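Structure record follows, encoded as structure tokens.
All protein chains but one are shown at their positions in the complex.
Every chain is named by a letter (A and B) in the order it is written, and numbering of its residues begins at 1.
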Amino acid sequence: MERGQVSAAQVAVLSFTAVTATSLLTAPTVVSSVVKQDVWLSPLLALPIGFLIVWLIVKLNQIYPDQTLVQYSMKLLGRPLGIAVNLIYLFFIIHTTAYVLRQFTDFMKLTFLFTTPAFVVASSMILVCALIVRSGVEIVVRFPMLLLPVVLSLILMVYMPSIKDINLHNFEPVLSEGLVAPLKGAFRLMSWVPVFTFMNFYLPFVSNKRHVLWWAFGSVTIFTAIVFTTFVMVYAIIGAATPIYVYPFMVLARFISLTEFFEHLESLVMMVWVIVIIVRISFGLYSASLGLAQCLGFPSYRPLVLPISMIMVLLSYWSVSNVEFVFSPEFIIYYLIFGIGLPALLLTLSTIRQRFSKPHNGQDEQGEYNV
Amino acid sequence: MNLSKTHIAVVTLVAIGMLLFDWRGLTDIRTKIAYFSLYIPGFTLAILLIIYPNLPGPVQWMRPLFAPLAKLLFKS
């Protein structure tokens, strides 16, 4: 149904942009409220888990090169159980993307558009994402690639003037409570890292599959690097007051005053965030539409995009008074089940299947290379 | 959401607009079924949410589901 061709680099850029999206703004608060001054260790401790998740997905893609998770889970778990698990997985994707939309709407209403109805903000965002998704996978992956220089330069424009305010003493005492605190922080970061699993919907279209693993690891590394830099900058400048602010990155932007002319550059942050959230939502929307179309055997995913986006807007408001709970431990379990649990289960099932069906081979699709 | 009537009108307009936009793409009966099985619950949910904003939702049953596991693994 989808005949686009993308490259591994584009998928990597898409993944790390999408995952960095929500983390950039709210992660410092969430993690530093638990960890205090060792906040810079948490991304480094979360890095291996990111590698694990990505490795699981790529390995599964090597075994089933042209299939997404929805398709090979139906194959591995049998049809009825597979469809049930897929529907729950798709609900997970739609649900989490809806909460991203909700975070974004809250941010916009709190900082910029005070009186605009939230419905307008959310629908305008989701309509742009639906436009991207309907145009095909090539547009979905080319879009972040094209805007990456813009995003990076805008982020740098917020960081560079702040360098003079860095106070490295904020990080002392280092590791006062031992490694437990950064580990807790790394656990909190798991609100964002399992989103890397959505990459499995794009891997079947990659043309140069040989380099996929390295690019995937690279994207996790870049994500970690960006989060690390953000944590360092934010905590070095704002210090122990970080957990008080809901959006510490915005506080950084507000502090900037270069020659008294470039002031109040939080609009730059807003522009960065809009672009990056569009990437994240289209990442999730495309995965959900494609997954649903493949799960139920439809020829094309395009008609499903608008209803799913409508459901996303609705879910972002259904019984959610504030989005604080998204960072709570219950939700992190929810993320981890579908982020690590499901791919790990599928990988074990497929290895078992391979072991036991070795005599009569040739039924499964085998990749020609292994990692 | 206080002004119910305006909101319902706007949501209905948006829903009709969506249908018009997608009508061409709904060629066979399976696509129609899938589309409407997403569209109709969505539309009713939208109307319901305008009228009763405090409808219990997925969060309500997700938290108790994962609470024991969370307490086991992590207590922060």
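Throughout what follows, a contact is a pair of C-beta atoms (placed from the backbone, for glycine too) under 8 Å apart; a residue touches a chain by one contact, two chains touch by 3 or more.
Definition applied: contacts and distances are computed from a predicted model.
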"Spore germination protein KA", "Amino acid/amide ABC transporter membrane protein 1 (HAAT family)", "Signal recognition particle receptor subunit beta" or "Xanthine dehydrogenase family protein subunit M" - which is the UniProt name of the missing chain: "Spore germination protein KA"
Chains shown that the absent chain touches, full complex: A
Contacting the left-out chain in the complete assembly, out of A:93, A:158, A:270 or A:311: A:270
Contact residue for the chain not shown (choose from A:44, A:113, A:246 or A:296): A:113
Hidden partner chain, touching residue among A:44, A:87, A:128 or A:296: A:128
Chain A residues touching the omitted chain (full complex): 108, 112-113, 116, 120-121, 124-125, 128, 131-132, 135-136, 139, 142-143, 145-146, 260-261, 263-265, 267, 270-271, 274-275, 278
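Following the convention adopted for this analysis, only the chains that are shown with their structure count from here on.
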Chain A-touching residues of chain B, taken from the complex the two chains share: 7, 10, 14-15, 18, 21-22, 25-26, 28, 30-31, 34-35, 38-39, 41-43, 45-46, 49, 54-60, 62-63, 65-67, 69-70, 73-74, 76
Contacting residues of chain A [partner chain B, same complex]: 34, 95, 119, 123, 184, 187, 292-293, 296-300, 302-304, 306-308, 310-311, 314-315, 317-320, 325, 328-334
